[in-house]
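Before we start, here is the structure in question, set down as structure tokens.
Here the complex is missing a single protein chain, while all its other protein chains stay put.
Naming follows writing order (A, B and C), and every chain is counted from residue 1.
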């Protein structure tokens, strides 16, 4: 693969790299790690790249790679840039026949997202979006249980994503991460809700198969001087009549990265916490609590497919990323071989999930500015 | 004390009894345990009462007890009946000079609650309401920390009260508890939100000293045939600008009684779970997590005052009730002696907390029926 | 009941009181709370006793109470004194027809314990010993599961009792508790192992029904100047071939009172922690972990019998004490009525458990002084 972004000060570029190479199917062969060609070379050297393939821009990378013989050139582009530099590299990659793995949220605006969807449909290329929390095996176990009706009809969903790292005005200092994420010109319409609220939505909808149909949002900017929301609490209605709460926050001081979800059906509920990802709790209405753990033989086939290690040997977020990358790589290999990939390999977030995240941001902003209680989430 | 309610099928009467007698200051001396005099006698015998003081009605009890010499007659009335039988025994007790400890919510309607407030003010009698979760020592520790500014300015409060016991249509069977709690003629305007949502409000306001000023409620009745809400999700604004989520549910299948609260300030947050009540988590912005445990010498004086046992010897809900009863008994003793009770003994929920709970129910119902996003919580 | 001990500076006297009165079956009617008659009167007044029944010695109490008419005099004696003052009050009570509830360890020496066993057998009186951790409902649930063969043949038992409160030389200061517990003339042959090691043995044998047949002890006195062991690690062999580890410690700095046990059979294991007593974990060989919680309808009858509150309403150590007292009271009531108590009421630790604890201390001391690996635990 080739990477755009991921240069000095990046957080997520290295995670993409770790996840991509973990299973040995994928090598990083080129990159445009920075808009400064010298910095790009330095990062390329840290990855032991051929210096000729540490490019000064993604435009150059895509152009040059395309000229290389098949088998030598990159097979797909990994996009690990800030939000405002998602669309154009993705577009250019697709137009030149490269598959794409992009970080989230999909783009800077919904308009861009819609264009990407069209391009993916027109080109037939593979497009993954790293809503990586859905790569965890126990999330897949929860999904399987619920999709199979194991909890009965779903009534309530509580999905929470508290972080505390933006409790203070970090964008006033030299934090690259805080800088672009709180800057409307680079992040988009939303701050916290775009950055992590979209993960919460994706997690809830991925596991249950339900869709949010209307919501009531209360977004706040707590930190003086900040330009985008840093906290948002949302009441949510789903398409089957289920209701719930969704919240995301980056000013929840003392929280690390505690994405968690509880889903209540008529027979019981599941609880999952990303910070202890190898455990899935199932609380039954009239039976003892059941704790399922990664790596056990009693898990569903799809959960098992996404575990690397035997029980009791913890896996983490890099492995969740790797599950997405492994599926993408498997799909690309089958595409190259002209064969159909196994069902399990198709299980990764796509451009459609990305689009839905962008639409969610729009609805949140609209609801937040409205005096009406409910704002429709139109598809 | 004397008790009204608490007969066969009651849940909370025995808890009041256990809490009242635990520390040896209070004896149960009489009761009107049931509107059926025979049943009242049977319950009285189970409590080893003098049969003459197991009355057939609270009216009879108050009348007869008043005739007994001081020192022999009951000092106060404990009300452990369904909501619609809170007001009248309380009124009668106050009018006849008896102090009152009442279960929550305070009354069937806000109008009744306002009358009780006036009666309490007119008589100067002691009136406690058993929002018992505030009786836990670690709740008091959290309160002390926050009131002293330990977390800085409070920004966000998440208070949740999920239960699952009304997941099915129990009121169709022989469950006395489900029966009256889901019956508008006995429970009041609200079901779940009155029964346990008021606890959530009380917990949040007790710990922080903040007041809810407006809210947006989404109440639902999930179980077919049920007449009152069994789930409610609420967005909340507090008087200092803090925001948050408050929810209560009785259809969260698999949940037992998981009242929990997270309060975020500028310096960190606290987390407390009622089901493990002896632990208080404090997560700091830039420091390791701190876990304070009941019974330790490092706790504040007020927390220490409410612990009975040394560290590592768990206390539970009965002890939380007992903390309220101990304070009430201490206040009554000082009243009898003509002395001022110690500051610590004044720390129990009063008729004003009860009134606030009733007003909260009104605002929830109003908001739920409104298309407007925000409904004011007028004091 | 009447109490010996429990005066100023006592820790366990008040816990006995709380547990005894909690359920309303038992009143404290008299006491010899201190060897100083004035102090005894003061404590008696704190318990609202008739001043005439706050005696200056247990001898006086037993003599005077015996002269009172049946129905008025105490029914049984509660012994809450240091170990060296267990035997004589117990003996005198039994000789005068009073039942006994004694704290643990049973006596100062095994010789005294054997005499008490004989006296109990000769008099036929009821004699309970407050190994209170076996009063918890989830301990009883574990016992039922294992006794019914739910885990298959038991292979391994790990029982741990770490405390840290004697990490420093407290007996050099004014700590009454540290004073007598580390003093061979009041505590007996063993310090930590007598005080809490006996609880660990009792817990393991109570749950499994197995008996220790030989052991290898490594006792240590870590704190300079201390006269008795403050830590002990023991390898243990049980009568069915099971093996395990038993340890107790009072110098495990940072530990509160973390009695816990893991029992492994061929099909799975149970784990129970006293500090979160309402939870029982069952880990199965090939199935998800199962968490049973107090108050649920799926529990065994004997666990249910020992729960007061519905699920999610925590009970603690006082309630575990109360379960023993309730059983004792029920047995006494049936004895008075000439009827047979229900099976469940017989489930409390007796003088035989007390004797076994004293023998355990002897074997530990013998093993610790021996160069041989294994020392037999003769019955």
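Here is the rule we use: a contact is a pair of C-beta atoms (placed from the backbone, for glycine too) under 8 Å apart; a residue touches a chain by one contact, two chains touch by 3 or more.
Only a predicted model underlies this, so the values are computations on that prediction, with no experimental measurement involved.
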Touching partners, among the displayed chains, of the absent chain: A, B, C
Residue, one of C:251, C:280 or C:309, that touches the chain absent here: C:251
Residue, one of C:226, C:283, C:326 or C:356, that touches the chain absent here: C:283
Contact with the hidden chain (one of B:267, B:292 or B:356): B:292
Residue among C:88, C:218 or C:376 touching the omitted chain: C:218
In chain B, positions touching the absent partner: 282, 286-293, 296-298
Chain C residues touching the omitted chain (full complex): 151, 155-156, 158, 160, 162, 164, 167-168, 216, 218, 220, 222, 231, 233, 235, 243-245, 247, 249, 251-255, 262, 264-269, 282-285, 289, 370-374
Chain A, residues in touch with the chain not shown (by the definition above): 11, 14-15, 17-18, 21-25, 28, 46-48, 163, 165, 255-258, 274-278, 293, 295-296, 308-319
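Operating definition for what follows: only the chains that are shown with their structure count from here on.
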Most distant chain from chain C, judged by the mean position of its C-alpha atoms: A
Centre-of-Cα separation between chain C and chain B, whole angstrom: 34
Geometric centre distance via CA averages, chain C-chain A, whole Å: 55
Inter-chain centre distance, chain A versus chain B - centres from mean C-alpha coordinates, in Å: 43
Of all residues in chain A, the ones touching two or more other chains: 282, 289
